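This is the structure I have questions about; it appears just below.
The other protein chains are all here in position, but one chain of the complex has been omitted.
Now for chain A:
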């Protein structure tokens, strides 16, 4: 996972609520066994069928921050949705509310999800509609989103922030506690099921 400290880029306003994972990337793109190359499936139905869809507009072609309506990422557990956004050039998604699994996956894949109050999400959407070239900074060190003369704080717990800043792999961290896992296993009840004979 790439470390994330601070990122400055332009933002695309996605004024839709309940953007589910089937819209972010439909199931047919999930048949691949690789971890990259999912950009062709990103929002493919909307990109194909809606000429004025925000990501079809040339002024948002280079956007790296997606500013979406509430309940972004509902639906499936597919981490492919996070990979598709990363492959499509996004480093950050901002919304007033995320589905839990999507948000959790993003902390593992290096895509930053930022929760802002609905009024700030709208203000940012307005700002990048008025000026699509507006630079937006998402600063994980200061826990702040900045654009024009605005600076809006966001919350993220210290541990997750530290992991993202360092780009640390969870498995490596857990492996430091193998003795605890061994001890737990030794005390498990014998009637717990096993899949192998």
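Methods note: a contact is a pair of C-beta atoms (placed from the backbone, for glycine too) under 8 Å apart; a residue touches a chain by one contact, two chains touch by 3 or more; residues count from 1.
FYI, contacts and distances are computed from a predicted model.
Enquirer: The chain dropped from view, which UniProt name applies: "Sulfurtransferase complex subunit TusB", "3-isopropylmalate dehydratase large subunit", "FAD-binding protein" or "Electron transfer flavoprotein subunit beta"?
Expert: So the chain that does not appear here would be "3-isopropylmalate dehydratase large subunit", according to UniProt.
Enquirer: Return the single residue from A:40, A:131 or A:175 that touches the missing chain.
Expert: Residue touching the absent chain, from the options given: A:175.
Enquirer: Sort through A:23, A:64 or A:113 and give me the one touching the missing partner chain.
Expert: A:23
Enquirer: Can you tell me which of A:3, A:45, A:61 or A:148 touches the chain that was removed from the display?
Expert: Only one listed residue reaches the unshown chain, and that is A:45.
Enquirer: For review purposes, identify every residue of chain A that touches the missing chain, sorted by number.
Expert: Those residues of chain A that touch the unshown chain are 15-18, 20, 22-23, 26-28, 30-35, 45, 69-71, 74-80, 82, 97, 99-101, 104-105, 108-109, 158-159, 170-171, 173-175, 177-178, 180-181, 184-185, 188-196.
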